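For this depiction, one protein chain was excluded, whereas all remaining protein chains were kept in their positions.
Every chain is named by a letter (A and B) in the order it is written, and numbering of its residues begins at 1.
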Amino acid sequence: MSQDIYVVIEHLRGQVADISYTMLAAARELSRATSGKVIAVLLGHNAKNLARDFAADQVLYLDHASLAEFTSDAYQKALAELISKDQPRAVLFGNTSIGADVASVLSMRLGLPLVNSCRSFTSEAKFISQICGGKIMAEGELPSPTALVTMVPGGYQPDQGKSVESPPVTESAVPALEALRVTLSKYIEPESADVDISKEPLLIAVGRGIQNKDNIELADALAQAIGGVVCASRPVIDQGWLPTSRLVGKSGKHVKPKIYFAMGISGAPEHVEAITQSDTIIAVNTDPRAPIFNVAKYGVEMDIFELVETLTETVKQAK
Amino acid sequence: MMNIVVLAKLVPDLVEELTIDASGAALDLTFARWIINELFDDHAIEQGILLKERSGGTVTVIAPDLEGADDVLFTAAAKGADRLIKVRSDFSAANNHAVARAFSAIIKGFQPDLILTGVQAHNDLDGSAGPLLAESLGLPYVGYVSGVALADGKFMVKKEYPGGLIAEMEVTLPAVFGIQAAEQPPRYVAVSKVRQAMKTSSIEEMDASDLDLSGAPEIERMFQPEAAAHAEMLEGTPEEVSAKLVALFKELGVL
Partner (left out) sequence: MPIRETFWNIPHWAEIAQYVLALLTALVFIYGVGHRVLRWRKGLPEKRSGHFWARIWSLVTQVLAQRRTLDEAYPGLMHFTIFWGMLVLAIGTALATVDWDVTNLFFGFQFLTGWVYILFELTLDVLGLLVVVGLGMAIYRRYVTRPARLQKFPTLENVSYAARDDAYVLLMLAFITLSGYLTEGLRIAVTQPDWAAWSPVGSAISAAFLALGDPANQTLHLIVWAIHILSAFVILASLPFTKLFHIFSTPLNIYFRSLEPAGALQAPRSEGGVKEWKQFTWKQLLDFEACTRCGRCQDVCPAYASGHEFSPRDVMIKLEMHLWEKPNGRALHGDVVSAAELWSCTTCRACSQVCPAFIDHVGSFVDMRRYLVVEGTVDNQLQKALANLGRYGNSFGQSERMRAKWTQGLQPAIKDARKEPVEYLWFVGDYASYNQTLIDVTRKTAQVFQRAGLNFGILYDAERNSGNDVRRVGEEGLYEMLAEKNLQALSRCKYETIVTTDPHTYNTLKNEYAWNGNRPRILHYTELLDELISSGQLKFSKKLDARVTYHDPCYLGRYNGVYDAPRRILHAAGCELVEVPRHGDRAFCCGAGGGRIWMEEKPGRERPSEMRVREAVALDGVTTFVVACPKDVTMFRDAVKTTGSESRIQVKDLIELVYEAM
């Protein structure tokens, strides 16, 4: 039984996911309230080097050939053993394809309470979860004895969970991972040619403000720099400047990206209804009264041609 | 013959305005419209039907007895589900731990080869039902699944990661999968077909054991986040705005 906050680090093919740093930042806040340590739990195989920039007091490293790639069964077994042995105050998981496969199972297996979709913690160690598509927040005491928590992004910046100093890494014993019921067979790479904008996490959307076909390239350059995909509102598609598969709106696709970056889109309802499921809408428009600003979280009142090339450069430098 | 069970969860329709009840710690569900968890459980039903059509078997759809459950079940029957079950208990106030325990007791009796459910729902405050159910049944679980096939006595499932990467996982039978998306979008069922299903199929009702609510956090208060009526405007020169935007991109985890 300790007051420590464990963070189950998520990584995929040698890349630590941003949510891991978000969780480390959250754990830091929570640890202040509980007066415990922040402990990053890294599962992998020959992956110790991933731990170098974790803002944690300590890294527990669990090495096993069966942990080389994420599978729910192996992670559950390894973590069940660790959590019942250490009994930390809380264990943070990402509310992701990795964390969500593990946290609920452990809750049932170990009889520990689970807090889902937590966005942030208060200074009194209360959790705040978002439900109902972000329309409702739920607050409560961090349950005892060990709270399992899945975290959504938005409450903390990943940068806060990074550190220049490498934390001390302790290897932790791994139980026998036998009779695994789930094994990875292979990875299938996303097809680059065939874009489904309704599934893309980052969309650079262009509207009438783009003015002519050549300017699509400006948007494309930005999209490539940032790792997103260009899509458009009706007028642009009508002109034949982009294929219909890129149409966002009533007559096109409904999208739900993490970021919808709208350039030169005024925000007609036909368009807006298709983007409301986006996590964050950022709009650039010359007209301060453009309705797109009523749905956007962030806005820039500027001619897109003044901004887009500078932005592309800034993005490139930031990488 | 694959024995497929689909747990179809119902959720309050977010189209209706949400209000918080007098306690301040729960949603006021007096006027809630309970609908199928469209983004995910509807896909789970579709995936079950697709598997049946492809490899044979039976599909049992099981849902909690909430207003709207009949509609969900008959619609599933119109799509091709063979058996419809409604589980009686006070589910409007239940949590997923309780749902998982209650349903596992019933589903166990069916000896299924495969259990499908939506990977998540908007009211999952205590974790998602799929993995909770899997563990209650002692079965393996894979979530974020967008494709299921049976090969050589094992399931090959496609599990989605952010950015479009897909992992193909091999899973032993029986298993529980949390469906992110069916291989094909849920089909349209004409109203006439649903009406037909109401005549030709029947819903079995079963009683759940007492609900065991443990495992969920206690909620002290609920509140609506401040509505952003207008965008927060980023001011400055193109360079300054670019820097702010890049910071924002990083914060939102896309850079």
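Methods note: a residue touches a chain if its C-beta (ideal position, glycine included) is under 8 Å from a C-beta of that chain, and two chains touch if they have at least 3 such contacts.
Predicted model only: the values in this text are computed from it and were never measured.
Asks: From the list B:Met1, B:Ala22, B:Ala151 or B:Ala190, pick the residue that touches the absent chain.
Replies: Considering the complete complex, B:Ala190 is the one touching the chain left out.
Asks: Looking at A:Arg89, A:Arg234 or A:Lys258, which makes contact with the chain not pictured?
Replies: Here the residue in touch with the unshown chain is A:Arg234.
Asks: Out of A:Asn49, A:Ser166 or A:Thr244, which residue would touch the omitted chain in the full complex?
Replies: Once the missing chain is taken into account, the touching residue is A:Thr244.
Asks: Please output the residues of chain A touching the missing chain, sorted low to high.
Replies: Given the touch definition above, chain A has residues 208, 234-235, 237-238, 240, 243-244, 250-252, 268-270 touching the missing chain.
Asks: Since one chain has been left out of the picture, which residues of chain B touch it in the full complex?
Replies: Residues of chain B in contact with the hidden chain: 15-17, 35, 185, 187-195.
We take it that only the chains that are shown with their structure count from here on.
Asks: Please report how many Å separate the Cα centroid of chain A from that of chain B, as a whole number.
Replies: Roughly 21 Å separates the two chain centres.
Asks: Give the list of chain B residues in touch with chain A in this complex.
Replies: 12, 14, 18, 20, 27, 96-97, 100, 119-120, 122-128, 130-132, 134-136, 140-144, 156, 158-172, 175, 178, 214-225, 228-234, 238-239, 241-243, 245-246, 248-255
Asks: Which chain A residues qualify as touching chain B in the complex?
Replies: 12-13, 17-19, 22, 69-73, 96-98, 100-105, 107-109, 111-117, 126-127, 129-143, 147-148, 150, 153-154, 157-159, 181-191, 199, 201-202, 226-228, 258-259, 279-283, 293-302, 306-307, 310-311, 313-315, 318-319
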